[in-house]
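With one protein chain withheld, the remaining protein chains of the complex are depicted in position.
For reference, chains read A, B and C in written order, and residue numbers begin at 1 within each chain.
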Amino acid sequence: MMVGAETIQSALRPAGPEAARLTDLWWIFFWTCASFYAALMAFFVAAWIRGRQNVEPDVTPATERSHTTAVTAALIVSAIGLLALLVTSVAAGRAVGKFATNSNQLEIEVTGHQWWWEVKYPNPAAPNQQVVTANEMHIPINTHVLLRLDTRDDIHSLWIPNLHGKRDLIPGRVNKIFIQADRPGVYRGQCAELCGLQHAHMALVVVAEEPEKFAEWKKRESLGAPTPQTPEQVRGQQVFLGAPCANCHNITGIDASATLGPDLTHVRSRPTLAAGMLLNTRGNLAGWISNAPAIKPGAQMPPNQLAAGELQDLLAYLDTLR
Amino acid sequence: MKWSYKPKDINQSAKGIACCDWVNRGCAFANGKIFFNTLDGKTCAVNATNGQEVWVTQVANMARGESITMAPLVVKNKVLVGDSGGEFGVRGALTALDTETGKQIWKAYSIGPDADCLIGPNFKPFYPSDRGKDLGVTSWPPDLWKIGGGTVWGWISYDPQLDLIYYGTANPGPWNPEQRPGDNKWTCGIFARRPDSGEAVWFYQWSPHDEYDYDGVNEQILVDVPINGRMRKVLVRAERNGHVYVLDRTTGEVLSATPFVYITTSKGVDPKTGRLIPNEEKSPGFGRVVREICPASPGAKDWQPSAYSPVTGLLYIPHQNLCQDEEGVQANYIAGTPYVGANVKMYAGPGGHRGEYDAWDPIHARKVWSIRERFPVWSGTLVTAGNVAFYGTMEGWFKAVNATTGDLLWQFKTGSGIVGQPVTFLAPDGKQYISVLSGVGGWSGAIVPGQLDPRDGTAALGFVNAMGDLPMYTTKGGMLYTFGLP
Amino acid sequence: MPFNIQHSTFLVRPELQMSEVIIDQSDFSEERATLEKTWAPARGVIGWLTETGHKQIGMRYIVTAFCFFVLGGIEAALMRIQLAKAENNFLNPDLYNQIFTMHGSTMMFLFAVPIMLGMGVYFVPLMIGTRNVAFPKLNAYGYFIYVAGGIFLYVMFFIGAGPDAGWFSYVPLSGPTFDAGKRADTWAQMITFSFQAARAGDVAQSHPAVCVVDGCDVDHGHLRDAGGNAR
Partner (left out) sequence: MCNVRRSPFAVRRGGSSASGQRPTANLFLLAVLLALAACHREQRSIAPTAISAARTFPVRVNNPYEGNAYAIAEGQRLYEQYNCSGCHFHGGGGIGPALMDNEWIYGSSPANIYTSIAEGRPNGMPSWGGHIPDYQIWELTTYVRALGGFEGRVATASRSDEMEAKRAEEPKK
């Protein structure tokens, strides 16, 4: 998966209809304001030049009248311009705020935590098919996706500029937002409301892919963790269960059902660690486990003092979680 | 004293996994032996004549938060034992042990794959929503059935004619319902099983996707009564969710479900699907404080057994009148520690009284009379052929009332609050006696023996908020009172 | 009361009414001396502290606000240094959040609001032709409250209790669960000081301003008439 340099986060490169509406609006505002500004500047310069040329003020009733006409015209043009901006803005707001009603939609629950995103694909008909992941959201292209936004601690705000505007996550409420991606790609999202120490490092990636690939991904995610094979991996699993890990993390399939930290059932299939801060490499993972707060001060993951062998075993086990 | 028996090697740390005080709901006598359970998960068989230990079997696994508080039942040379710990993320189960050896004969889990739940081809629930493969797994988010509760800590009944045992399953865990979408089968329901093999015959879920800790473990009264002019074999159950249910005990069909307290959490029972209709407005969840949840978590009536009098045809229900506020928080599963995810504060329901003692007509589904009590009526009750009903209050009064009218006939102040069950027996001297244990405690009374601090309303799962004044009325104790009938 | 309007000798000639007022100054020497003493600038430290002149107070507001403006600017610069490159470690997150809130609060409540207040205190009496604002002592009090608020904020910041809950200290981020210690209290205290100062300044100016709107006779007895009997 291409992440990093390939990941784009730009409100001016829309990848979905909502973002496209907003981008259009942005350009309409930009060009309208720019042309008004240019016109104003042109008049200003003209007035300045004329002022230098005409020493004698030209105040006849005729010029008075033409000045009145000019000012009135300018006023009307300005009013029309402002009104037009208002109308386009309201129209765009209504268009992107409207929730799709067709059945071609997917529901995802996004929960903000200090400082990471939990992404859940609920399945009311068969709850055991529910998929939970973190800091990574897969969506099929050309599908309306309803995001239900909730938070467990502070106010956060989800902003995936390529797909839509911002929407706040407020404790005790469920806010909704619709997104849709028109073309495959990896889009970066970011928390847009100061939520404490690591607000800056609270990112997620949205992977938009063909419906078939999405279904494949979701199927893989719904499987439990594989049974460890090598002795190293078996020991690693024991380290996981015995060390503080199991106090906070869940791995479906083994006796670890804690809910404080991200679900780790498929942790190594994700592009990033620490909410978009680190690339998901074995080395980064080792550093993260050993001393997460050194990398991300304030992070709730505590430093872990593991013996070298223990750490290697643990990494070997985590490597199987793909 | 004839003999005394003290179980060996009781693990004191079991006190840390007993959600609602250190309680034991009784013992059973059969085949010359006395059977009882210990909090740390053992079942003991003791010779009734000399007090010698016959066998001790470890049934529950404390490391996983399992404990045992229920009274065993002996059916056809099997001791039936269920576990407790729905607030600790355990997996509920009912175990049948051989009365002679203590060996496990079968074990029926309340949740999980059909094979574990002993659900086979003979399982014929009345309602379609209970039919399907592995519902004990598919009605839960991945893996959560392994820690989903559904314990069996209440009362088991046996109908020798139909050769069925009936028992309820407790609440799903954690309390915070947002963490476990789905129906959460087979929690908060009632199983009918064959005692020989343990195989399930039918199931009915009182509270699908329970949101308020309405354990379905209350006692079932098995009676044969005319319903709509036809004699029916029914099972009457005053349920925690606030309804008195009358079920056909051969099939599990709901014949009637009538509210007997003030209810805000549900809007009745759908007669077609048998499903409780939840009130979405009162659904607790993350970050929200939901007010006026009635009945509160201990339900309209908790485990305290009611009594049925064939003389009056009435059911005598000791129960509470409590509502609560609740806030959902994140429940985090760490084996052996609580797994609740809710802050609760209880208080008296409409009327301001916290307890009630009702006489209920199950055939016409109506309340006949009712006595209000200051505190929850947390004791069991007893009704005699002489048309007298007995019950105890948490202040310590042991009361006798006229079973037909509810008029108080006699009362006696015992040394402590009463949360035990009165019994009557004919002694060898030919006289009839009534006995009751006095000694306050349990979930409702924990504030007294546990010396809890009433400044924290959430203490003892929120019950302390409603019971802050109890220490002014009673003190801890533990005494058996026996009264001779004149 | 040496200066009593009720039986003063304002001689208003009916025929010159509305346009000209002639005051017979012959027997006013005593009152004049009292007045001059009253309006003379005070001297010394005590004098500085008890100064109530609107120009002086207004100027103090403006100068102090610019000092805080500089502090706010330094904080902005520190933040910009931190943000100059990705994954910079110039400020740790905790300090950054404090400086962020310090910057916002300083610029809003210790610069923007007070400087407008200062301008008002300086200019409004001049514009409406009064000698001072309606409540000069309240006005002076407002200034000192403002300075106290600013000093309090910075002292708390330097002992590690600078506010750190965003621009507007919103809950739950500023609540006890997510913001330990006295940081949110620091912010709230500073706001209290700042608002109290602003309110004091507003009330102090309000009477002459109302007079302007109302067209009351501001030349006469406005100081005495603060109670409301301007007409």
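Convention: a contact is a pair of C-beta atoms (placed from the backbone, for glycine too) under 8 Å apart; a residue touches a chain by one contact, two chains touch by 3 or more.
Model, not experiment: these values are computed from the prediction.
Novice: Among the chains in view, which touch the chain not shown?
Specialist: A, B, C
Novice: Who touches the missing chain here, B:G16, B:G51 or B:G313?
Specialist: B:G16
Novice: Considering the whole complex, which of B:G252, B:G457 or B:G477 touches the chain not shown?
Specialist: Of these options, the touching residue for the absent chain is B:G457.
Novice: Check each of C:G47, C:G129 or C:G181 against the chain that is not shown and name the one that touches it.
Specialist: Of these options, the touching residue for the absent chain is C:G181.
Novice: Which one, B:Y347, B:W369 or B:Y433, makes contact with the chain that was left out?
Specialist: Missing-chain contact among the listed residues: B:Y347.
Novice: Thinking of the whole complex, not just what is shown, which of B:N61, B:N279 or B:T337 touches the missing chain?
Specialist: B:T337
Novice: Which chain B residues would touch the chain omitted from the figure, given the whole complex?
Specialist: 12-19, 87, 289, 291-292, 323, 325, 327, 329-330, 332, 334, 336-340, 343, 345, 347, 446, 450-461, 464
Novice: For chain A, which residues touch the unseen chain?
Specialist: Where chain A meets the chain not shown: residues 197, 244, 247-248, 260, 290-291, 293-295, 297-298, 300, 302-305.
Novice: Of the residues in chain C, which ones touch the absent chain?
Specialist: These residues of chain C touch the chain that is not shown: 78, 81, 88-95, 158-161, 172, 175-183.
Throughout what follows, only the chains that are shown with their structure count from here on.
Novice: Hey, how would you classify the chain contact layout here, line, ring, star, complete or other?
Specialist: line
Novice: Looking at chain pairs A-C and A-B, which one is connected by more C-beta pairs in contact?
Specialist: Result of the comparison of A-C and A-B: A-B.
Novice: Between chain B and chain C, tell me the centre distance in angstrom, where each centre is the average of that chain's C-alpha atoms.
Specialist: Computed value for the inter-centroid distance: 69 Å.
Novice: Can you compute the centre-to-centre distance for chain A and chain C, using the mean CA position of each chain? Integer Å is fine.
Specialist: That pair's centroid distance is 44 Å.
Novice: Hey, how far is the Cα centre of chain A from the one of chain B, in Å?
Specialist: Centres of chain A and chain B (C-alpha means) sit 48 Å apart.
Novice: Send over the residues of chain A in touch with two or more other chains.
Specialist: Residue numbers touching two or more other chains: 171.
Novice: Can you list the residues of chain B that touch 2 or more other chains?
Specialist: There are none in chain B.
Novice: So in the complex, which bits of chain A are touching chain B?
Specialist: Contacts found on chain A: 122, 124, 126-130, 150-152, 171-173, 222, 224, 246-248, 250, 252-253, 255, 257-260.
Novice: What part of chain B is in contact with chain A in the complex they form?
Specialist: Chain B reaches chain A through residues 89, 137-144, 146-147, 179-182, 286-288, 330-335.
Novice: Can you list the chain C residues touching chain A in their complex?
Specialist: So the residues of chain C in touch with chain A come to 92-94, 97, 100, 165-167, 170, 172-173, 177-178.
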